[in-house]
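Removed from the display is one protein chain of the complex; every other protein chain stays in position.
Chain IDs A and B follow the sequence of writing; residue 1 opens each chain.
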Amino acid sequence: MIAYIIRRLLGMIPMLFAITVFVFLMMHLAPGNAIEAMINPRIKDIAALKQQLEIQNGLNLPLPLQYWHWLINVLHGNFGWSFGQHEEVTQLLGPAMYNTLILAVLSEILILLIGIPVGILQARSPYGKFDYTVSTASFVLFSVPYYVFAIFLIYLFAIHWHVFPAQNSVGTGPLAGTFVDHIWHAMLPAISIALTNNTVYSRYTRGSMLDVARQDYVRTARAKGIPERVVYSKHVFRNARIPIVTQLGFDLGGLLGGAVIIEGLFSYQGMGYLTITAVSQRDYPVIMATTLIFAVCVLLGNLVADILTAVVDPRVRYN
Amino acid sequence: MADVVDKVEPVVSVRDLRTYFIHKAEEVRAVDGIDLDVYRGQIVCIVGESGSGKSMTALSLMRLVPKPRGKIVSGKIMFHGVDIMQLSEAEMTKLRGNEISMIFQEPMTALNPVLTIGDQIAEVLVHHRRVGKRETTAKAVEMLQFVGVPRAEQVLREYPHQLSGGMRQRVMIAMAMICEPKVLIADEPTTALDVTIQTQVLQLMRKMRDDFGTSIILITHDLGVVADMADQVIVMYAGQVVESANADALFEEPLHPYTIALLKSVPTIDQETEVLYYIPGSVPDATEFPTGCRFADRCPLAMASCFETAPEVREVRPGHLVRCHLVD
Partner (left out) sequence: MAEVLLEVEGLKKYFPIQSGLLRRTVGHVKAVDDVSFQLNYGETLGIVGESGCGKSTTGRMLMRVMEPTAGRIVFDGQDLTKLRGKQLKAVRRNFQMVFQDPYASLNPRMSIQDIISEPLVVNGIVTAKQSEPIVVQLLETVGLRARDRFRYPHEFSGGQRQRIGIARALSLHPKLIVADEAVSALDVSIQAQILNLMVSLKSEFNLSYIFISHNLAVVKHISDRIAVMYLGHIVELATKDEFYNHPLHPYSEALLSSVLTPSRKVRRERIILTGDVPNPANPPRGCPFHTRCPKVMQECRVTRPVLRDIRAGHSIACHLHA
């Protein structure tokens, strides 16, 4: 297992390298020059200042060399200076990653607590009343864009009932900045993410459970005189969870990279929010950093997915 | 072998069992009026081509017909004088794996891939006998050794994919026999196995019968297996019993044209034939059986009456039942 993880991590290196090249080139070729975005257009001698700034930032060097410098810096955890927010990019990344981590984990917990159990219950009596109701509801939920929910949730929970805050990731008052406060602020965005995902996960769980319920070994379990409840919780579920766990791993990677739209809607200061802000300011160093981190999260998510799969599936484990 | 058989009162007695698959207007009559008696220590073979209703008969006996379409629409299934059709689901659960066990054709798919062999054997004991963990393990090891699994202790910790087909079928047998059931239903237990392994497994089943007095309902499409194992034979065609007799009588003098044709079309290693005998056509569709004899369109001896009226089962000699107009 450990050898497997190490092998997978080593296998990620070429991929990561390719991603850094891609991110670097993409930003370099993007329309509008970062320097221009920094300069106050009313300054007289723009050309001279531009040149000076370019030299200062190493932008006059040959491309491969620029890349090399950038890469070395990145490897030292130095993503440069945010032109937009006038701070070290690294300083911005810390809290953003923390907030996104809370949001991602909270969303996954909600999925685990709601989406999967609902799917299991649906599969216990397929085409029954509960299954039918949930399927219909899921279909409706799924066809509505999720920002519509977000707005609806804000109205209901924040404006109407005042249970959860609608904005920001930290509040004011005595609890400000504590863990509880963070969770509190992550609640609505997490519910928004989980709502849409739950429809997907419950359907997925239902499908997987029904698939497994048809397998020969489930019939064997019944023939052994195992009570129906145990047949489902043990024989069916332990097999049905394999593809779900894999999917959870993948999704965790995506969520850790930041949920751009939801974070934007709730002004939740995570990675997604940081990205939007940076994009609107053409703040290239920040964009490069968040893009890179997003890619790394997705790769790590894949790895987590594979490890989780191996944990729940002995056939993979012993290979 | 016959001295093990105790013919006083049947352990299992089935009368007019009908199991249909009903979906919308369509009705698949998988099992269409089966009678069956199994005595203590007897090996009853049910033989027939694929689709003749062998597996559904077996699953009906366990009341495990695939839901929601499959349904036992009528019939009596007596087990030790109790009609199991009247039992609640909870009572039935207590019977399965404990008094009546079943093993299946595909040892590759019949074991749960994510649970250890030990876990899968132990849970049978856990649910039917209230025994401690240590005792369970000891019993599981003993059973695995009995069915001839080497390194039994190690195998308990292994997963199905780590075992060969023959080993898995032994594990299935160990699992089915651990509560010492009165009846073992084996649905094509050796069809997926190699001949040398088939020999081992059949030998093991015979030993089960001899040592425990277990009655065995052995389902197969292989007449060679029937000749080797059976005390009593039931030949099925299109959901019905067409012939039922003591094994010696059946092989000595088969009476139903289908049985005769089936026996003739098997190539054997003892005789030389240029052209194999074969039965033309194929089994009728179970959704629309003909009104007359179900074998009529393939039967070399069919008469006009065969296409009009369906033959009834008749006791031609003591214990030898045949469904054919020729013996009327």
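Side notes on the structure shown:
In the analysis below, a residue touches a chain if its C-beta (ideal position, glycine included) is under 8 Å from a C-beta of that chain, and two chains touch if they have at least 3 such contacts.
In this text the structure is predicted, and so the values were computed from the model without any measurement.
Checked against the full complex, the one of B:225, B:255 or B:316 touching the unshown chain is B:225.
Check B:212, B:251 or B:307 against the missing chain and you find that the one touching it is B:251. If you put the hidden chain back, the residue from B:74, B:154 or B:199 that touches it is B:199.
Residues of subunit B that touch the chain left out of view are 49-50, 150, 164-167, 194-200, 203, 221-228, 247-248, 251-252, 261-263, 265-270, 273, 275-280, 282.
Basically, only the chains that are shown with their structure count from here on.
Each chain gets a centre from the mean of its Cα atoms; for subunit A and subunit B, those two points are 54 Å apart.
Residues 215-217, 219-228, 230, 234-235, 238-239, 242, 312-315, 318 of subunit A are the ones that touch subunit B when the two sit in their complex. Contact residues on subunit B toward subunit A in their complex (touch as defined above): 62, 64, 89-90, 93-98, 101-102, 104, 106, 109-115, 123-124, 127-128, 159, 161-162, 172, 175-176.
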